[in-house]
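Please read through the structure below; I'll follow up with questions.
Yeah, one chain of the complex is gone here, protein chain that is, but the others are all in their spots.
The chains carry the letters A and B, assigned in the order they are written, with residues numbered from 1 in each.
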Amino acid sequence: MAYLEVNKVTVLYKGNKIGIKEASFEANEGDIIGFIGADGTGKSSLMHAIAGVVKFEGEIIFDKYAYHSPKEAEKIKKHMGFMPQGLGLILYNTLTVEEHLNFFASIRNLIMDKNFKAYKQKLLHMAGLSRFTEREAGHLSGGMKQKLSLICALIHKPKLLLLDEPTTGVDPLSRLELWEILDSIRKEEGTIVIVSTAYMQEASKMDKLLLFEDNGIIARGSSKELINTVRGNTYEKTPCESEDCLELYDTTYSLKPLKSKHKEPTLEGLFFVSALKNRKKLPEISVSQRKEPLDIPPIVMEAKQLTKKFGSFVANDRIDIKLKRNEILGLFGANGAGKTTFIKMLLGLYPIDSGELTLLSQPIRSGRDRQKLKSKIGYVSQHFALYKNMSVRENLIYFANIHQIPTHETLKRIERYAEELGFSDYLDAMPKDLPLGINQRFSIAAAIIHEPVVLFLDEPTSGVDVIARYQLWQLLRLLKEKWGISILITTHYMSEAEYCDRVVLLKDGKKVADDTVENFYKKHPNANNFEEIFLEYYKEAN
Amino acid sequence: MNIGVIKAYTLKEFKELMRTRMIFTVYALPLTILVLFGYGIRMEVTHSRILIIDNDQSKLSGELVEKFKHSKYFNTTEANISESKALKLIKQAKKDAIIIIPTSFEKRLIKAQKIDIAIFIDGSFPNRAHTIENYIESVIINYLQNYAQRYPTFSTNIIAINPRSLFNQAMRDEDAIVPGLIGLALFVSPAILTALLIVKEKEKGTIFNFYASSINKEDFLIAKLIPPFLLHSVSVLILFLIAVYLFRVPFRGSFALYWFSSELYVLVSLSVGLLVSIVTRSQIVALVLTVIITILPGFLYSGIILPISSMSRESYIEAHMFPVMYYNHIAYDTFLIGQGLSSKKIVLYLIILMGFACVLLNLGWFLLKKELKK
Partner (left out) sequence: MIKAFLSIVAKELLDFLRSWGLVVVVLYSFTVDVYIAGSGMQIEPKNVSVGYVDYTGGGISQKILFHLHEPEFVAPKRFLSQKQLSEAIFNKEIMVGIVFDQDFEKNYRKHKKATIDVLLDATAASQSFITLSYLQNIVLNFSKLNIPIDIDIHKLFNPNSDERYFMALVELLSVVTMLSILLPAVVFVREKEEGTWDIMLLMPVDPKIVILAKSLSQIIIIMAGVVITVGLVLFGTFNIPMNGPFFAFLLLTFFYAFTSAGIGLFIASVSEGMMQTAQLSMLIMMPLIFLSGAWTPVYAMHPILEKLSLLSPLRYYIEGCESIFFRGTSFIDLWQYFAGVLVLGSVLYWYGFRKIGKLF
């Protein structure tokens, strides 16, 4: 008998909406189980059921104890660690990092002895938070919050660890550290770790993967086994002829055999092939040319020696960045490197302590200088900001109205974006009922509804599934090509660097590199991918 | 009961209250209520603005006017204007009442002929109008009594009332009001403090820490109650000191009873807020609901201004549904009377307050679910 058995678990929400239907799986001590799948396919629902925080049908057996409801699950909760989806959801903004760990230890009845203190230090160190033990959670960056949440869920060495997208918004370096933590805890404690993730490099490290679709588990196996299932469908980039075919950036997936050469498949391929099989035609992303060409200056944004301090902490230290016309600039850096701070200064949400900023040829000295520029800038924030009590459609209409777009034009655009960004089915749903990824897609729609000249995107792809992310990038590139706009974007998916024209690397508030992606590869000839390059910069100094 | 868990949650709540600088407002609220209302609310209506039109302008009418001018209840002005003009002043809310002394006042008084004194009172505040009416009448009658005594030809039968207010000899407003205000302050401030404690966690997501761990519901509730309870235990003392030393309200009862009943009452108020926090899903609803069910009932049913015994129907029933009137009865007793537990009513009311606490807390425990609401 397996240590954890999940038998035909079904979760229904209000109005008989299915969360997850008849999901079953088993896990043994020390297993790391990955939940992968598109947004809204039931991964979180199943996690909630196992964690015993939601009513469900079916049976879950953990360590020979069977439970069928949250009430019965009470008994095993002391062996369980749960981290729900969302940035820093379980943290208290006014408590410091240290206090969080002590609090979680106390509610788990841990004895604060020498061993505990050593373990705590180890966790802090692994999470890279040792320097920040006195900082309040409200002042941590998004990724740091995630790491803190994770080590809080780990503090009592649970036997069963449920992590719902723990690495969303976490930088590659920290992700590596996180996995080290997980790996060691499962080896030492025999913990079963269940993780959902949108990072496929991570998924490949897990013992067993469950692929979710249509609120059920449709495939399972090791990452190799799963990859092999799509080996026959993966080809070098070839133009598609039939409907059962999908042409991507550098790969083509087809259900019917193609003449071109096969390519080494990846986990991402799983999503595209499964989409093909379900005849879910990926919407063709297209952007129509602007009627009147825009008058955009050659340098869209120029920051000279921009500096921002919070008390004695220097968040941005004399940063020089230029954003040119018709350019996608990727802003990369570890959590807390100062990316968000920089964008907020550009937007005027934080005051600039020193330095000069020019936006669209307009020197910015006070808030008044920004008034004229507002209609030319689009922004998506890290914590998306959408109104909970309005449907997606209403939200979009609202934003369009604020931008004084004529109503008939608004409706046309919404229709178009919905199709292009793949949320037609959700147009009349409430944001809170939608998974993270879909929410994110439409907050981008809201940011471009007024057809801005420059876009500032703060981690728009965090927590978004593979397909949606691919489509988003397609859209951004099209926007750049057709409209000639400039985009400044931050992301933690290193593979996305390939889509950028130029990459700026921040570290501890300073700019450490600024070059085209090609040049990065030239400088680091041994690197297989951008993640390795990134890690090199961070290791160099340490 | 798990002391470790309770301690951890309690410490956490305390830190949150301190760091959001809430600690300041926690005490500012009951203090403001007591001090401002203690100076602001008055039982007696003094300085009513009256206008006397003395059409007689005689010595005797002048004496009557003087009587009004010397009364603390009136802020008297004298004018020689037409009645319609005077009525307009009431209409414009510039005067509360107008007294018109007829032309032949002195002549008729000496001859003992019928005298008509016309009085117009602004009735828009009925209670105030009633009081002003009584004051005016008694000044006039008093004047006439004195006049009659000077001239024995007017045989009079005079009855005077000699009011002796038990427990409050001097009939001080402070004595009559301040103990009641403590009941209001200790109802409103604890309730508003706890009203957001749980719903806040629901909105933010930190409630998962409770859902997904083995913390008992009762431990969770206890931990949520302890910090506000301790904070407001200090209020109990502060309010007592202000009442006794600032307002000089006598304290005749036992401090133990005051302290115990106040702590019990704070617990009831906290439970009201906590219950709101448990049943609501958004902080906004919780806040508005708490404000609606505490501020007005807390004041109206406190017995400070409106006697509960003379309420009728819905209000009478509603008054008994709020804990304020029970506590205030005890509070008045401990300050002004000092019967303490020898009074059966006080014992009964203490039991009722305990009942409130038990019912509210159990209801909260029952309604608090350790799972996501779908």
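Just so it is clear, a contact is a pair of C-beta atoms (placed from the backbone, for glycine too) under 8 Å apart; a residue touches a chain by one contact, two chains touch by 3 or more.
Remember, predicted model here, so these are calculated numbers, not experimental data.
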item	value
Contact set of the excluded chain (shown chains only)	A, B
Residue of B:I3, B:A79, B:A256 or B:I292 touching the missing chain in the full complex	B:I292
Residue, one of B:N2, B:Q57, B:T77 or B:Q145, that touches the chain absent here	B:Q145
Given B:L51, B:L193 or B:A212, the one touching the chain that is not displayed	B:L193
Residue of B:N2, B:T25, B:S104 or B:S233 touching the missing chain in the full complex	B:T25
Chain B residues touching the omitted chain (full complex)	20-22, 25-26, 28-29, 32-33, 36-37, 39-49, 75, 87, 90-93, 96, 109, 112-131, 133-134, 136-138, 140-141, 144-145, 147-148, 154-168, 171, 173, 175-177, 179, 188-189, 192-193, 195-196, 200, 280-285, 287-292, 295-296, 299-300, 303-307, 309-316, 318, 329, 332-333, 336-337, 339, 343-345
Contact set of chain A toward the excluded chain (per top definition)	347-352, 366-367, 370-371, 374-375, 377, 379, 381, 383, 385-390, 394, 397-399, 401-404, 450
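In this text, only the chains that are shown with their structure count from here on.
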item	value
Mean-CA-position distance for chain B and chain A (Å)	56
Complex contact set, residues of chain B against chain A	2, 4-5, 7-9, 11-12, 15-16, 19-20, 204-206, 208-209, 211-215, 369-372, 374
Touching residues on chain A, where the partner in the complex is chain B	12-14, 48, 51-55, 70-71, 74-75, 77-78, 80-82, 84, 86, 89-92, 94-95, 99, 102-109, 136
